[in-house]
Every structure is written in structure tokens, then in C-alpha cells.
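Report on the structure given below.
What you see is the complex with one protein chain gone and the rest in place.
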Amino acid sequence: MPLLEGEIRSSFAMTEPDVASSDATNIQLAIERDGDQYVLNGRKWWISNALHPNCRIMIVMGKTATDGPRHRQQSMILVPLDTPGVDVVRNLPVFGYQDQEGHAEIVFSDVRVPSANLIAGEGDGFMIAQARLGPGRIHHCMRAIGAAERALEAMCARAVSRHTFGAPVATRGNVQDWIAESRIEIEMARLLTLKAAWLMDTVGNKHARTEIAAIKVAAPNVALKVLDRAIQVHGGGGVSDDFFLATAYAHLRTLRLADGPDEVHKLSIARRELAPHITRAE
Amino acid sequence: MPLLEGEIRSSFAMTEPDVASSDATNIQLAIERDGDQYVLNGRKWWISNALHPNCRIMIVMGKTATDGPRHRQQSMILVPLDTPGVDVVRNLPVFGYQDQEGHAEIVFSDVRVPSANLIAGEGDGFMIAQARLGPGRIHHCMRAIGAAERALEAMCARAVSRHTFGAPVATRGNVQDWIAESRIEIEMARLLTLKAAWLMDTVGNKHARTEIAAIKVAAPNVALKVLDRAIQVHGGGGVSDDFFLATAYAHLRTLRLADGPDEVHKLSIARRELAPHITRAE
Amino acid sequence: MPLLEGEIRSSFAMTEPDVASSDATNIQLAIERDGDQYVLNGRKWWISNALHPNCRIMIVMGKTATDGPRHRQQSMILVPLDTPGVDVVRNLPVFGYQDQEGHAEIVFSDVRVPSANLIAGEGDGFMIAQARLGPGRIHHCMRAIGAAERALEAMCARAVSRHTFGAPVATRGNVQDWIAESRIEIEMARLLTLKAAWLMDTVGNKHARTEIAAIKVAAPNVALKVLDRAIQVHGGGGVSDDFFLATAYAHLRTLRLADGPDEVHKLSIARRELAPHITRAE
Partner (left out) sequence: MPLLEGEIRSSFAMTEPDVASSDATNIQLAIERDGDQYVLNGRKWWISNALHPNCRIMIVMGKTATDGPRHRQQSMILVPLDTPGVDVVRNLPVFGYQDQEGHAEIVFSDVRVPSANLIAGEGDGFMIAQARLGPGRIHHCMRAIGAAERALEAMCARAVSRHTFGAPVATRGNVQDWIAESRIEIEMARLLTLKAAWLMDTVGNKHARTEIAAIKVAAPNVALKVLDRAIQVHGGGGVSDDFFLATAYAHLRTLRLADGPDEVHKLSIARRELAPHITRAE
């Protein structure tokens, strides 16, 4: 298994530039059956890792049906990167950063793969996406919290070493408030992440949906707040590449959009919160 | 023990109208030794429960010394409410609410009590206050979170039952965002409270100082945010006495001041966060 | 004209406890024609001034039709307070404050008034409300800004006179930030109010709709933020009746609901902002 052994890498192609992909049923890339093959046509972007030198294969989400139930029209299929018709259009920048492993935009033109490459059955794409995204999301949240901790540490170190108007910046009440609020917010986000992970381990992803959605919203937002304060304490250095702050901010900002924007996760939390009241009101 | 058996009640007199009592060393009420008695002179306010019909005794914080180390000048002493010279000036309102058990303002004029009423020794007042306030604070936080849960439930019920422009308020994206953000924030505040309580149980109040300070800031602020959103969804009813929301808001607003304002707790968190960096910078 | 000369007062009965009155078409109080009279049946609340000793007459909004265009079913009618069937149920409290002039809840049971009391024609109620509310709203905003200025002044005076940890509160960076942010926000809210007033004077209420809606949202929210900071600087005194802060907060909080909640005004701003894009998209 060269993938599990880390010799090759995979990437996941879901988001499309032409539709609001936060609603997964909007996805348009066509996966059409032709004999014992499937033929793919469409355009994907924000395919992370696709430009890594070891990346060999993509999981592509597309539509195998254009009618029937809205959540049974999508399927996932394996596409080797060197398949004819796979055209890497560009490496998308993030706030000016051009990452080496990259966020690819890829056009699929009559890309043919064996029908055995289909994951599970036709129409299972939405279901697989739901099941798969939980663990991925919590992984991102853990990294966000790590970045926030590092930013808080950098903020403290800088506040102690810089002096304005005759005293260290660390003695200013507003900077002390930022430090305390950062510690409070990081601590709360960490505990919520741990609870979500614990629920995933004990009762499963499905029963942890509210907590996973909650932490997917909370962790990046907390991290961005802490990073923004740390940038402010670092002055001009904070927006340059002398510190990790600007690049961390830029990449964490994408987390409020990737794997579903904040708004979609809040909607799903609100629906579950409202559900018992709707039943009662009927 | 009539106090432990609930037959009588006690109250705690610490805050003074004439000084910023968030700095406990500001306290001015004089406790002077005279033979085998102590004589108290000064003014206290926000003495909760003092007006309860069963309240018989107060713990009063004052100064037994005006020189020496700043944190060794304070002492605590027991004062029966019916001691001559104890004058209940008024019952303080909270945002217009005049609570029956009350928040008393009391003037102490040559109030004499036996010297045996002193708790621990002269100069121990500050230390006792530090030790005592942890459990009290977390109790308040638990109630704040309970109020927030109740407000979120009321907000959902109201949003489902009221219609504007042809649809239930619960279908509006902004109200759904409020509901989701409330759930996220309550969940995080609850976990932080539980962690603080667990630390108090396992490693003791002293090692839980950061967590106690953190939750003392976080819980009332989260509860106030949720209550404010719930009031907004309830319209005019929300600020009246038809719902519990306005009274809960008013009383929780005092929690951002009682037992130390937010700013004092944030300062103590920031100091502990900065401490290792200051050592390193030296 | 005893009303214009200030000998008697009037009040306006629009909001109803049983429906979300932010959508004026929800209003249910029935105004039915019976010969040369109209008969009113229904319940209103938040009728400001109705309990003032000189208040003699109400303008009541109700429905003269239950079918036809949704914005032509409402009418306004004059109802003397001493008309048989007018029953003042209670004086609504605002966060515990029971105001003397009052916010009345009134039940109308077969209240009969001459048909000549109808203002303009049947079905004109919605239109009159739209025309009338602009000037009323800006009046509230001016008072909100006045309260905010007063709170900022009180916050500065208090911050200068109170000391914690050896220095005036006014030297703390966080309190200085609050003061500066309050000045910035008040200044911006004042300028927006002045612009709205100037537009009303020069091009008329209709063309100032966006600015009136904007200031109706901005002014109370700015005032509440400033008041909340001032309360925090005042400590326990801030939530009592020793200062004007708590009562001002409570009453300004109603302004985010009265004459349309924030959300309705934001919706109307968003619609006008989106309109040219919708046309283009079609």
C-alpha cells in the first residue's frame, strides 16, 4: 500500500469555481458511464496537495445523475493525476502565498477511468463526504489551536522585549487584556476540540455532529483573533515573513471556508437546536 | 450549628462605595482593638443576603493596621446584624430591580464586638479572601451557564412560534446564526467551568487560579450575549417581566463586577502568562 | 389646540403582545365599521405616555380589512382614553423600572368611536406609519447620542478619581482604549444622525430612508456600548441608582426594539443595497 506507507500522496477534488460548493448538491462535474469506463468533464479548484511531487491520485466528487433525490446524484471516483485530459491550470495563491504543495485548479476534459475506480456505489458520494469530513475537520482544528498557542507565546515574548513610552509593552492594560482573552479563548476552543474528539471515539461521528460543527467554527475564529492581536503587537514585522504570523493568518483564514464555510456549520447547529421546538410547535 | 442547618443565614461585607474595591488593599473600614473588643467604623455596600429575614450575622472585611505590608493590613471579623451601631442605610437596586433578600448598604458607627470574633489572626483577611473566593466564583459561573441555556431554549421556542414577512423567525439566517453561536459559546463556557471545578477538586484552588479567573470572565459574558440575543428575539416582551430575560440580564451584569471585575481577573491571567517570558528576558 | 399647546398629551398604540409587530401587517386589533361608528377589539402594549396624567387620547393602529393587499388593510383611528371598553391592564416595567408616564398594556373591548375619528381613509394606516416614523426615530437617536456623551463624561470623571494598584484607573491602557473607542463611535454616530436630519430637511424622509434606518441601528448600539463600558468603570455603583447609567442602559435597550427592531432596519438597508445588483443579474 504505497499510499498508507507514505510513498505516494492523494488529494481530494470537491470544490468548483462556478458554483457555491458549500451546498454539495450544487456540484456540476459530470461523471458519465461509458461501457466499463467513466468519463469526467468539469472544473475543480482548491485541490490541496495535488501539486506535491509525490501526489499520484485524486478522489473526485461529481454527478453520476442529474435527476432523482438531490443527495443521491453525487459519486466519488479515483482519478490518477497522469490520466489524459487532466489539466492542471494553475496553483492558487492564498493572500499572495504560493504554496509548493499547492492548491490546484484542474480542468477535466473527457477524462476516462475504469468503472472499478468508483468508490462504493453510484449516488454514495454525498454520504461518503459526510462521513469523511468529521475527522478531517478536527485535524484542522487541532492545528489551528496549535497556531494560536504559538501566536500567544510570540505575543508575550514580544510584549516583554519591546518598550514604548518608557515601559515594556507587556505592562499596558490593553495588551494584557489581549493576552488574557487569548488564553481564555484558546482554552475554551481546546476543550471543545477534545470533547468533539472524545465523542467521535466513543459514540461516533454521527452523534458528534454538533460538536464537530461547533469546533469547525470556533477554532479557526479563535486562532485568527489571537493571530491578529499578535500581529498588532509585532508591528511591521507581524505582516512580513520575519515571523510566522502573517502566513498562519492567511492559511487559517481559508479554514473559515474550506470543508464548509462557517455559515453552513452554524446552519446545521441551529437546525438541531431548533428541531425539538419545531416538533412541539406543530 | 444553626448556620449549617440553614436556620440562620450569613452575609459577607467587603465592597465599599468610597474606593475601588477591586483592589482589596483599598479597603478602608477601620477595625480597631479596644481592650477585649474590636470597634468598627466605616461603610459597606453590595452586602448580598443581608436583608433576608433569617440573616443574623455578617463577615466584615476591614483594616486592623494602616502600615506594614499592604496585604497584611486586612482582617475579617464576625458582626451580628443586631449589634448597636449597625445601620442598614438602604437596599440597593439592580437595574431597577429591588430584590427582597437584598444588596444592603450598611454604615458601621462604633460597632463593638468581642475580640474572639476575629477570624484567624490580625492581617489574615486578604489571604482568607483569596482562598474563599474560588468556590464562590465557580458557583456563580454554573448559574450563569444555566441562565444561558434557559435563554437559548426560550429564544428557540420564540423563534419557532413568531412569524414575520410570511415565515417563522426561526428560518432567518441571522437568528439561526445567533442560535448556533449561543450553542457554541455555552458549550465552551461549560467545558471551561467543568475543567476549573475538576482542577479545584484534584490539585486545589491555588493551581486552578488561571482557570477560575478565566471562567469568572467567560461565563457571565457568554450568558449576557445569549440573553441579549434572546431579548431581541422576544421583542418588547423581552425587556418586560413577562419573561425571565430582563431580570436575568440585570443580575448577570453584576457578575462582571462582583468578586472582582473582569479586568482584575484578566490582569491576573496575563501576569501568569507573561511570567516565564519576563524571567527569560531578564 | 390643547395638544399643540401642551395642555394634553397623546400616545400611539401599535405594538401587540400576540404577534411579531416588527412586521406591521401582522397587526390584529379589529376596527370594524358599524353605522357611523367604528368598533375596536384587541390588545396593545408598549403604549408610551399613556399613563401620563395629562394623556387624553390615543392613535390606534388596527385592521379595517382582512383581505385585499397586505399593506392596505391597516388604518389609524383616534380613541379618547376615557372611552368605555378601554381597559388599562398594567404599566409594563423596563428591566425593573416602572416609569411613571408608563408603557401601558391596554385591552380594547367593543370600544366605539365616531367614524370621523379615522385618520385619512381606510387602508391608509401603513402609509401613515411609514411617513410618521422617520422624525420619531431621529429624535430617539439624538437622545441616545446625548446619553452616550454623558456616559463618556462620567466614565472619564470616574476613571480619574478612582485608584487601583497604586494608580488612577484612567492610566490603564484598556480603560483608555474604551474612552477612545467611545469618542470615535459617538462622533461617527453623531455625524450620521446629522446627515440623516439634513437629508430629511432637504430631500425629504423618503429619500433619507437608508440614512434613517442606518442611524436607528447605529445610535442605540453605540450608546449601549458606551454605557456598558461606563458601568464597568463605575463598579457596583454603575448598576445601582446612584448614577444614571443603569436606567439609561435599560431604556436605551428598548430602542433596539421600538419603532422596528434592528433586524428590520438592516433588512431594508440590505434590500436597497442589493436592488441594483438584482436588476443587473436578471
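We just call them A, B and C in the order they show up, numbering each chain from 1.
As a working rule, a contact is a pair of C-beta atoms (placed from the backbone, for glycine too) under 8 Å apart; a residue touches a chain by one contact, two chains touch by 3 or more.
In this text the structure is predicted, and so the values were computed from the model without any measurement.
Student: Give the residue, chosen from A:N54, A:S109 or A:S240, that touches the chain omitted from the document.
Tutor: Considering the complete complex, A:S240 is the one touching the chain left out.
Student: Give the residue, chosen from B:P135, B:G173 or B:G204, that touches the chain omitted from the document.
Tutor: Answering carefully, the residue with contact to the hidden chain is B:G173.
Student: Since one chain isn't shown, list which residues of chain B touch it in the complete complex.
Tutor: That gives, for chain B, the contact residues 172-177.
Student: Counting contacts across the full complex, list the positions on chain C that touch the omitted chain.
Tutor: These residues touch the chain not displayed: 152-153, 156-157, 159-161, 170, 173, 176-177, 179-181, 183-184, 187-189, 191-192, 195, 210-211, 213-214, 217-218, 263, 265-267, 269-271, 273-274, 277-278, 280-281.
Student: So that we can see where the missing chain sits, which residues of chain A does it touch?
Tutor: 15, 17, 19-23, 26, 45-46, 92-98, 162-165, 169, 172, 174-175, 231-232, 235-242, 246-247, 249-250, 253-254, 256-258, 261-264
FYI, only the chains that are shown with their structure count from here on.
Student: Look at both sides of the chain A and chain C contact and report whether the same residue positions are involved, with over half shared, or different ones.
Tutor: Same residues, largely: of all residue numbers at this interface, over half are found in both copies.
Student: Among the chains, which is located farthest from chain C on the basis of C-alpha centroids?
Tutor: Here the answer is chain A, farthest from chain C.
Student: Chain B to chain C: how many Å between their CA centres?
Tutor: 33
Student: Determine the centre-to-centre distance between chain A and chain B, using the mean Cα coordinates as centres, and give it in whole Å.
Tutor: Centre separation, chain A to chain B: 41 Å.
Student: Starting from the mean Cα coordinates of chain A and chain C, work out the distance between those two points in Å.
Tutor: 44
Student: Two-or-more-chain contact residues of chain A, please, as numbers and ranges.
Tutor: Only 173, 176-177 qualify.
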